[in-house]
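Note that this complex is displayed minus one protein chain, with the remaining chains in position.
And then subunit A:
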Amino acid sequence: MDGPGVPPRDAAMSVRGLRKAFGGQPVYSGFDLDVRRGDILAIFGPNGCGKSTLINMAAGLLPLDGGSILYDGREVREVRIGYVFQNYREALFPWLRAADNIRYPLRRLGLPKREIEARLERLTSDFRIRFDLARHPYELSGGQQQLVSVMRALAVEPEVLFLDEPFSALDFETTLDLRALLQDVLKRLRVTTLLVSHDLEESIALADRLLMLTRRPTTVADDMAVELPWPRTSATLSEPGFVALKRRCLAVFEAAVAGRPVAA
């Protein structure tokens, strides 16, 4: 493996000896990972390999069977995190207006009203919002709803942001727009991000580092740095560096999937 090693003091998140099984079937048995502060790490792998399981455990939504996931030595509940769910329709609170959805985690932190409004304003300008945040989520388009979810996750100024297939329920055009907006903000604010995606192109285009996982029991098939310049536009997708990386990823992916039992 020629993946980028992360010196311990640069790590925002460290996974050690992670173990997790579902119904006696091991998904992780001794899994290690370090994520560098400010990096966008994309996690890519075959269906059911436990990509979402990994970030759900990291976000404290799912208990570990063994091992540890620490953030600079702290447990997840001592860390400010943001999480964007795949299904924005079921993740936003439809009884609250969009703006109140974004204010919600700030109120949970007990921030003063002035600070909450200042952050809302900053996010609104960061994401160049032109629709009315006084509307309820169901009055917004899918892309706008997911944008509100992203703003809600970033409002707390998270130390780590988790994105679970954030674009998979959106159409292509919306995905491109949202991807551009997101990389702009994430890179500017240097937010450590874990992105789970089943879209290889998207994983490469958004990531500083790409982790390719195998089928269960999950191990790292490849761990590569994505050293393409920022910002990455639609032109990036046809550059030789990008194409070469994608070819390598496909080869690794096919090998990882080919490693499956014949019956599957």
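In this section, contacts are C-beta pairs under 8 Å (C-beta built on N, C-alpha and C of every residue); 3 or more make two chains touch, one makes a residue touch a chain; residues count from 1.
The rule is simple: contacts and distances are computed from a predicted model.
Per its UniProt record, the hidden chain corresponds to "Taurine ABC transporter permease" from the list "Beta-ketoacyl-ACP synthase", "Archease", "Chemotaxis protein CheA" or "Taurine ABC transporter permease".
The chain that is not drawn here is touched, among residues A:59, A:98, A:116 or A:133, by A:59.
Set against the missing chain, the residues A:16, A:136 or A:187 yield one that touches it, A:136.
The hidden chain makes contact, of the residues A:11, A:81 or A:116, with A:81.
Touch with the chain that is not drawn comes from one residue among A:64, A:156 or A:176, which is A:156. By the touch definition given at the top, subunit A reaches the unshown chain through residues 59-61, 81-83, 85, 87, 90-95, 104-105, 108-109, 136, 138, 152, 156.
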